[in-house]
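Here's a structure for you.
Only a single protein chain was left out; the remaining protein chains are all shown in position.
Our next item is chain A:
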Amino acid sequence: MRAEDGSLAPAAGRFVSGRVMIGSEMLLRAEGISKQFLGVTALSNVDFDLAAGEVHALVGENGAGKSTLIKILTGAYRRDGGRIVLAGKPIDPSDVMDAQELGIGTVYQEVNLLPNLTVAENLFLGREPKRFGLTNRSEANRRSREILGQYGLDIDVTSLLATYSVAVRQIVAIARAVDLSGKVLILDEPTASLDAAEVSRLFSILDGLKQRGLGIVFITHFFDQVYRIADRVTILRNGHKVATRPIEGLKRIELVSLMLGRELQEQEAHVAEPVDRSQKPVVASFKALSKNGQIAPFDLEMRAGEVVGVAGLLGSGRTETAELMFGIHQPDHGTIEVDGKPVTFASPRDAIAHGFGFCPEDRKLDGIVEDLSVRENIVLALQARRGWAKPLPRKEQEAIADRYIEALDIRTSDREKPIKFLSGGNQQKVILARWLATDPRLLILDEPTRGIDVGAHAEIIRLIGELRQRGMSLLVISSELEEIVAYATRVRVLADRRHTGELPAGEISADAIMRAIASAEDETSGGGAGEGRAAEILREGTA
């Protein structure tokens, strides 16, 4: 099934000694694509090309610009600059339908079909075969069976799509896209909800489509899938293209460093001083916590005055770890102890009652209450903990708000301004203030510096150090390795929804973290148990 398998070798003439030929025979070429949203640059001068019969993987962290690029190629967004050439002709898709007719079909992670219609109706939606001006059902059904037969799928096409598994729906979506468009197929994280057998079935279908000369763009954050199916990979970061590389000869560690944006030998700005954690009291310990399909069992002991950095690629289980710890989701197994006593968190409210705080990754969706003022946003968690019957007096609310506006240097014209008018960095500081006002013992920060300006970035890093020195226990998730190095007193490494290793205080460097991530990705990619060095390091110092 793999590309190196002789029987499925790439079509002759496309590759010349493993190198993709550049030039006019490229099926799809996008040059200098730029896009801004309300003055925020989402894509800056990105080039991308795709050969017929090629699978081109597109990788990058959240917010790197993958979906923006895809949406521009498929006509969902209009580009601000650059040009797109499809099969030698410049195109300018005005909407998704237009792009489909030009030959670019897309299958999204959440399959974009209608579950309440039959399989055949889905395949021919909007282009039903007609007879005497009426839909010719039997013709549609016959052709549907024929089309799906090409994908080795023998199902009742007159049943509702909803009766089939996600994997089958995905194949139907691919069949529709290929039948409708026929030149370029874009797959946006198609494997996110598939199991291993379904993934390999999908990949054999993709191999077949390659043979037929389709160009396939494949978005994923699973490295082993990139290596298994892709011919080339393009890495995006912060709206810029970092590189396009042939997969052959590309080492995993190179790919990780391209994604995270660091050269391997680069030196650290500064490192948090080591902490003798055995002297500090345990705030909370999490034992064998797990949730099926979200995160494999992990142990974690949080002590006062330490910052545990959490590193790993997107989808490695970072946020899932935090969500179990904070009671947003309930673990299938495992126990949580606070001050040595077992507790269960049915909701964040319970975790907060035990002195936990959590700054979520998606500030807009999960953090700010946009129409409420800065003051109200700051006192919200504290007020919620006190209960509705014990309102904070207005004067006290104002004092708290003013204190944090000053301490965190929140830039706002006044405390009664709705938070939605603040910049991203200042909104983040308000959310931090919301938790600091509750005087938490354990604070979980999920990507606290994402999408904020440089000044606020530095202030938040400094603040994390201060909070640690004041004895708070912090767990900080970040994709920015320099950042983790700057504040973490130990670093948890995650890969493939497992805690695969830990770097103790003396061994933290961006280089070491990156190596740990890359080796963990390597070990887990085989699908095996992944025991070994990483698992050894994982042993919590709890003995």
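The rule is short, and it goes like this: a contact is a pair of C-beta atoms (placed from the backbone, for glycine too) under 8 Å apart; a residue touches a chain by one contact, two chains touch by 3 or more; residues count from 1.
Note that in this section contacts and distances are computed from a predicted model.
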| item | value |
| --- | --- |
| Omitted chain (choose from "Oxaloacetate decarboxylase beta subunit", "Succinate dehydrogenase cytochrome b subunit", "ABC transporter permease" or "4Fe-4S dicluster domain-containing protein") - UniProt protein name | "ABC transporter permease" |
| Candidates A:121, A:376 or A:521 - the one touching the absent chain | A:376 |
| Identified contact with the non-displayed chain, of A:366, A:439 or A:466 | A:366 |
| Touch with the omitted chain, as defined above, among A:200, A:347 or A:469 | A:347 |
| Residues from chain A at the interface with the omitted partner, ascending | 38, 326, 328, 347-349, 352-353, 358, 360, 365-372, 376, 380-381, 383-392, 420-421, 434 |
